[in-house]
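Shown here: the complex without one of its protein chains, the others still in place.
Going by the order they are written in, the chains are A, B and C; count residues from 1 in each one.
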Amino acid sequence: MSHGMVQLAYLVATGLFVFSLHWMNSPKTARRAVLAGVAAMTLAVLATWFQPGVVHHLWIIVAIAAGFAVGIPLSRVPLTAVPQRTALSHAFGGLAAGLVGAAKYFLWLGEGSSQLTAFRMTAIVAEVILGFVTLTGSLMAAGKLQEIKWIPQRPVTYPFQNVGNIGLLSAAVLIGLALVLNPTAGWAPAAFIVLILLALVFGVLLIIPIGGADMPTVISILNSYAGLSAVAMGFVLDNKLLITAGALDGSSGLILSIIMCRAMNRSFTNVLFGAFGKVQAAAAGTEERVYKAETIEGASQVLEQASTVVIIPGYGMAVAQAQHRVRDLYNELTKRGIQVKFAIHPVAGRMPGHMNVLLAEAEIPYTDLIEMDEINPDMPQTDVALVIGANDVVNPAARYDKSTPIYGMPIIDADKAHAVFAIKRSKNPGFAGIDNELYFQDKTFMLFGDAKAVVGDLVKQLSGGSGMH
Amino acid sequence: MSHGMVQLAYLVATGLFVFSLHWMNSPKTARRAVLAGVAAMTLAVLATWFQPGVVHHLWIIVAIAAGFAVGIPLSRVPLTAVPQRTALSHAFGGLAAGLVGAAKYFLWLGEGSSQLTAFRMTAIVAEVILGFVTLTGSLMAAGKLQEIKWIPQRPVTYPFQNVGNIGLLSAAVLIGLALVLNPTAGWAPAAFIVLILLALVFGVLLIIPIGGADMPTVISILNSYAGLSAVAMGFVLDNKLLITAGALDGSSGLILSIIMCRAMNRSFTNVLFGAFGKVQAAAAGTEERVYKAETIEGASQVLEQASTVVIIPGYGMAVAQAQHRVRDLYNELTKRGIQVKFAIHPVAGRMPGHMNVLLAEAEIPYTDLIEMDEINPDMPQTDVALVIGANDVVNPAARYDKSTPIYGMPIIDADKAHAVFAIKRSKNPGFAGIDNELYFQDKTFMLFGDAKAVVGDLVKQLSGGSGMH
Amino acid sequence: MTQRSVALLLGTALLWAAVAAWPAAVGASPAPGSNAPASAAETEASGAAGHGQETSDSWSMVFVLLLSTFIGIGVIARVSRLLHTPLMSITNAISAIAVVGSIIVTGTDFPVHIRIIGAIALFASMTNIVSGFLITDRMLKMFKQTRGEAKS
Partner (left out) sequence: MTQRSVALLLGTALLWAAVAAWPAAVGASPAPGSNAPASAAETEASGAAGHGQETSDSWSMVFVLLLSTFIGIGVIARVSRLLHTPLMSITNAISAIAVVGSIIVTGTDFPVHIRIIGAIALFASMTNIVSGFLITDRMLKMFKQTRGEAKS
């Protein structure tokens, strides 16, 4: 393939990538997005492969085959493991970028100083730092999400943590600067290796002080690091396709993390840099207050009488894998002519769009998944709000209690419904560690138990009772 | 200014141009758009000017001063003359692009063949053809819009028009191709001049067969030609800022013309290439039908009784410059607690957004200017629809009569209001040349006369009568 | 914007890109010539645009064109319909970016006849810039949201 043809292929691939992300704007066109993405990637791979300089075909085939062998099983993970998979994937992306950067450095080093211009060297240093930080950072994040034993879930803090981290980063940047100025000095290769090691260590230390539950935001930020390292690789290889694809990825990570921070009412910088510090544990409630528990029979009677039901799912539904039972409940209720909608909070669960995928998996039509801002005005006219494993996203304290970590976060107005049922296993608080006012309300009734079991029982009760109706 | 600083300035200017157009998405941020545009342009001009090679400062100052001297008065034209001004401006843009292309060609010609690469030569040919076609085409369009005597308003057709035009264009393209292959041949400079002449002639012939009323669409297309010629100049000068700004302009012209075509229910290709042919005149109505005329007194009584009035302005309001009287009418009616809205059809008037600027000029709040799709559902509940100089955009024939040129065009449902008043000067048809069913309806009453005069009389009647109320 | 028109526009952009880049694609001794130091030196001598320090290859420009077209489509399609008339005049002013080329042709030490051509081009672009931005601002000033605002 001539240079011109390769560039043309890259140009078309660039266009297809943009179209791919454009088509993600609606579920109707989204599957086309995957097609466009696959086509673009195939084009890019083939155009690169069939360049005259590329001759070791067997090597390429073996590596690609290995990629398929690992990639296919990785795509079959249960949906609850998607955050971990994404993190692992970022680690792989960071690894690839870092390795290519290192390979290019040692190659050009062998060819003399004319190759290692300041421009290229800057790009290589950026690529290597970003790549290897992403590698270990994402591995740590994946470990925390998978709740691997020897990776502490809780934020780990120790004296001089911030100072140490900043020192480490400064050291890496200084070495990088030295390398840009003297890329071919005798000490340069050794310094390059040290740079890599520092990046690897920094990745670990960056994530250690952040709690497992903050990982989704961290993953999104690592996503944009992975994109930026692809951009840097584009600068190293003088390849515009890499720059564009990397920038698209980088913006995506950045925007998703901004959206998450907003919905949690935390500033972007607070998560990025405040993460160095220790997460402030909320004070436990002072007085013992009373919950009203309700039986399955009672709850199903109330549900049967309702004409509008809003189901508010949260992290607990994901953990319990209760989505299929929830679908059965939805079917039972709609069969009776009851209008059932789902209220989706932007940060319900542990990753953006978490509830949507789970409920879509259970074949609930997405037109019944309503965003918080749209459903809140209807809550006062709702007969029953059924909270399934959600906690922080329905906590009214967010509206007024300045001392709580969730103060100012927009919530779903479950407390405005005529009656509230809440399914959870215990009296423990949610992710933010604070008591939930909603559960002490007069009109709130608790259904204690695992979400899957409780919803299953409700369905059994309703379907058994439906004959007698 | 070093090369790096110049490029940085261009980079920032590129970003500012994008922001400028982004801010045009709402009237609230639109004035910021102008600021960003001016800042970007100033940056680009200064960065270019202060390059080391640029030494003839007096020349530049004189040319810029002349530009200000002509530009300032040109910006003070009445709003009804905006289409002509825009066309004239495109002519200037085309001229500048064409001249720079020609200058570059003769410069590089003097410097030998190594400068005139095939790539650059292709770009120069494209720039020159686009530039000079835009020049004469836009002048013709401006002339037709200004209704200059010796430029025929009506479409001019003659035998072999299409064949002749296509032949001319092919000749220009062939000469261009020859120039790309042999940019430095002995005949090349002469061929280059011929190319310019052909482009100039083609611009005239392209517009002659198109009627004056189709000019707005033509202007938009010429807008995108002007943008594309700037893109070509960017390729010639190896300047990314030119490419970006030109592409922004090119997409704008294209999108506006697509919007216009859609709203007129004509295909884009029909306007682009169908324009070569003769516009089919619609058959005149066969039977003489009866209009009911109404007096100013009668109309103002009905208006006073109404609780909702929708005013539907059209080209006639623009011609009569009646917008200030319309504002007075709006004030009189709203003073009485009557709800008054304006229904804005996307192609009312003679250019996109025409009605909006005129009504904004008359200080009518833009929140009362309602787009067609939004106001149509409310029309059946409207007491009075007041049509001021609109015709095609309220013609119900568009819904069912396949033989009319406007068949399929979405219209404003004036005929669904409880009563309709229509202000026009005569029984003549509108732009599409067909009778308007609406005027023969039982509930429609005509107010014959110039829009400005009639609305003025209505206002006088209402304000005079308001004391007796 | 519907999918169809986006596709149409992408098609146009690609077509244009292909035309612009064909010499590069068929390998007909394109920009490399302009990248060689020899010709760069010539460019320097003639004081032309790039001042010979760095010139970019044709493919970069094609990429820039494609990306800019995407941005243009995305941004313009979201411009409020209210503002289509001012949009026409502001893009008109922006397209007068041809001023950059005009300044170089006018101000560099070229033969007088070339500079005269340049000066005419500079005058024409400057007219567009000045009148385009001024008239846009004049129109935008008129758009008032509330009656109070409109009155004051």
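Brief remarks follow.
Rule of thumb we're sticking to: contacts are C-beta pairs under 8 Å (C-beta built on N, C-alpha and C of every residue); 3 or more make two chains touch, one makes a residue touch a chain.
These figures come from a predicted structure and were not determined experimentally.
The chain not shown here makes contact, within the complete complex, with A, B, C.
Only one of the listed residues, A:304, A:328 or A:361, touches the absent chain: A:361.
Only one of the listed residues, A:12, A:100, A:139 or A:333, touches the absent chain: A:100. In the complete complex, the hidden chain is touched by one of A:62, A:174, A:190 or A:293, namely A:62. Across A:140, A:208 or A:243, the residue that sits in touch with the chain not pictured is A:243.
The chain not shown here is touched by just one of A:71, A:164 or A:464, and that residue is A:71. Residue-level contact of subunit A with the missing chain is found at 3, 17-18, 20-22, 24-28, 30-31, 33-34, 37-38, 41, 44-45, 48-49, 51-57, 59-60, 62-64, 66-68, 70-72, 74-75, 77, 79, 82, 85-86, 89-90, 92-93, 95-97, 99-100, 102-104, 106-107, 110-111, 114-115, 117-120, 122-123, 126, 180, 219-220, 223, 226-256, 258-259, 268, 344, 346, 351-354, 356-357, 360-361, 363-367, 369, 371. In the full complex, subunit B contacts the hidden chain through residues 2-5, 7-8, 11-12, 14-15, 18-19, 22, 29, 240, 244. Counting the whole complex, the residues of subunit C in touch with the unshown chain are 24, 27, 30-32, 35-37, 53-61, 63-64, 67-68, 70-71, 74-75.
Everything that follows uses one rule, which is that only the chains that are shown with their structure count from here on.
Looking at subunit B and subunit C, no chain is in contact with each of them. With every chain reduced to the mean of its CA atoms, the largest distance from subunit A is reached by B. In terms of their C-alpha centroids, the spacing between subunit A and subunit B amounts to 47 Å. We define each chain's centre as the mean of its Cα atoms; on that basis subunit A and subunit C are separated by 40 Å.
Of all residues in subunit C, those that touch two or more other chains are 13, 21, 24, 60.
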